[in-house]
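Only a single protein chain was left out; the remaining protein chains are all shown in position.
Chain nomenclature is as follows: A, B and C, assigned in order of appearance, with residue numbering initiated at 1 for each chain independently.
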Amino acid sequence: MASVIEGEKKVFMTGNEVAAWAALAAGADIMFGYPITPQNEVMHYWTRLAPRYGRKFLQTEDEISAGFTTCGGLQAGCKAFTATAGPGNVLMQEPYGMAEAMRLPLLAIIQQRGGPSSGTVVYSQQEVTLTTYGGNGEGHRIVYSTASHQEIYDYVIKGFNVAWKYRFPTFVMGDGYQAKMRESMVMYDPAARGIELVPANPIIGLSGEIGVDRECVHLCNIYSLEEELYEVLQKMEADYQKMTPEVVEYDARFCEDAEIIVVSHGVVSRAGQDAVKILRAQGFPAGYFRPITLRPFPQEALRKAVENCKKVLVVESALNQLQRLVKENLYDVALEVDALAKPAVGIIADEIVARYKEFRK
Amino acid sequence: MSTSAEGVLSVEVPRGAFHLFTNLCKGCGLCKEKCPKDCLIWSECLGSFGTPAVIPDDPQNCIACGICQQVCPDCAILIERKRVK
Amino acid sequence: MGGKVVRIALAGEGGQGVQSIAEIITEAAFNEGKEALYCPNFGLEQRGGVSIAFVQIGDSRIGAPKFKTGDIFIALSLRAIKRCRQYIGPETTLVYDSSIVGAEAEVPPNAARVMAIPAIQRSKEELHPRVFNIVIMGAVIGATGVVTMEQAREALEAKLGGKFKQNPDLRELNYRALEMGRDLIGKSGE
Partner (left out) sequence: MSAAQPVIQPKMPKSWYKSNKPHLFCPGCGHGMVLKALGEAIDELGIQSKAVFGCDIGCSLLAWNFLDVDSTQTHHGRTTPVMVGIKRSRPELITIAYMGDGGGYAIGSQHTVNAAIRNEKITVILVNNTNYGMTGGQMAPTTLPGQITETTPFGRDPEETGYPTRGPEMVAAIASEGAYVARGTVANFRQLKGFIKKALENQIAGRGFSFVEALSVCPTNWRTNARDTWAFLEDKMTQYFPVGEFKVPQVKEE
């Protein structure tokens, strides 16, 4: 496969365009998708770029189909992916479940929009619970929450690799802002940076003659006995726990001597970081913590970060989604948790600064 | 009629042989209804579900047409035909 | 954080070209080596309603994609002023077209500076009504100095080069529109 990006290239584009380029650079073979704002341009750019590199696309009849065709493509050994948002993300929970159950290396780019229901087509961080724990299972998924176009590029490439290495469905979760806004970032050829792309391989439609060279493959996705499924789930959980330290990512700053730590993720963490810098400049001992993987959650890192602090301020464009994760992961730590929760609305640094000062009283 | 160790009921008929694999026969009776000579009956032998397996009532009535084999959902019947000279 | 970030909000009716202006300005800033972030408001108003563009230009990484109040707010219609007054604060320079009837009554009292410029009238009389949005772009550059006129011209070339090739007169027309906008604000971006 010829490299898509020669060397390094600084560009100014939308996050959706970045996502399409990243999928190309990551060696994605085929995209299955269904229109939904604010994800549409991932498909728009992909359909324009893919033929140049011999990659494929299918627009399906709905998101259920887009998810399941992706599952089929993955079983056949192609780096298949999809992108969706909001109500589409809801419909895709069903195929994600299949990917979870059958350990298919599904990669989905999620651009969160306002909910519930059709909500807005604009922006939110309300798909955290859905993306991390949606579906009738235990949330054996990997969810990256990106904060910039650079990260969309980096984590889409990383996401494909992690998915194919560990075989858990992987999500690169942005939002409407990241989808539609333009900012600068550097595209690169992963190989030139020493990033080796994990090869794809089929689990069905194998080569060789059945009965001569090989046995047939029967992929099972439904079990007769509760014990059978239990065993499968035990193995899944064990694999997930084993993988966690290798995959989990976070960013922590100024936490050692912080009295209040601002916890935020995704695009909001940009404001979180700015707020902490402003507070520090004003002499307030504020700390900054950002989970990059929301699943698996950087529990150990967060617990370590809050060791010396008194309070945690969770900031999110949702009511109680990151907060729930934070509380769950700090369940036995004596800490006061407050939130600046603005569902479906953007958050700026000044608001966090103000809330911090209020919370401090 | 003979019964092999493998649970195969075999009946020589004028045009060949009727074989029934008792481990496969579930006793549904679909074959019985489709027999053009109406010659299949429930035998003394039990099939895989503990229900009686089928057998031709009189070997002379079986014409080895193979319809029972064709309609069996479980491939429990095999009709061997003698070569016509 | 680092250096000062200039925050620009543009609002107008769908089709007035506020998104194109934002796109060209940020593209120009990017080409100049600055950090730029352009975030369109792509709400349901995308078709037939008020369209808003949020632009931030600075020397280092830009934080949140949106902001509370802009350094400069350009409104191209009465509805745009009404709907977007929340983005006008004590540090905001509000620029609107002087042809907007009833604008004065809607201007929030807290704006730092208010400028009504005859962009529609002048572009119609002296240039062409179609380049009205480029006049506005010139005004934004004049008011903020976020990019040089040279970069603005290059970004225009990148965006409209195809059209310029077909009709070279268009290039001159757009350049003049850019300068007209800058002069209407009365400040040079060069």
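What we mean here is this: a residue touches a chain if its C-beta (ideal position, glycine included) is under 8 Å from a C-beta of that chain, and two chains touch if they have at least 3 such contacts.
Fair warning: this is a prediction, and the values are worked out from it, not measured in the lab.
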Shown chains touched by the chain that is not drawn here = A, B
With respect to the chain omitted from the figure, which of A:33, A:73 or A:272 is a touching residue?
-> A:73
Which is it among B:11, B:24 or B:65 that touches the chain not included here?
-> B:24
Hidden partner sits against subunit A at residues 29-30, 32, 56, 58, 60-62, 64-78, 80, 94-95, 97-98, 102, 202, 204-206, 208-211, 216-222
Interface residues of subunit B toward the undisplayed chain are 2, 4, 6, 8, 10, 19, 21, 23-24, 26-30, 32-34, 48-49, 51, 69-76, 78, 80
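The criterion applied here is as follows: only the chains that are shown with their structure count from here on.
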Make each chain a node and each touching pair an edge, then name the shape: line, ring, star, complete, other.
-> other
Distance-to-centre winner among chains (Cα means, whole assembly as reference) = A
So, what's the distance in Å between the C-alpha centres of subunit C and subunit B?
-> 88
Chain-centre distance (mean CA atoms) for subunit A and subunit C, in whole Å, is 35
Subunit A to subunit B: how many Å between their CA centres?
-> 61
Listed in rising order, subunit C residues that touch subunit A in their complex are 1, 23, 26-27, 30-31, 35-44, 61-68
Residue ranges of subunit A touching subunit C (in the complex, touch as defined) = 12, 37-38, 120-122, 176-178, 180-184, 267-268, 270-271, 273-274, 277-278, 346-351
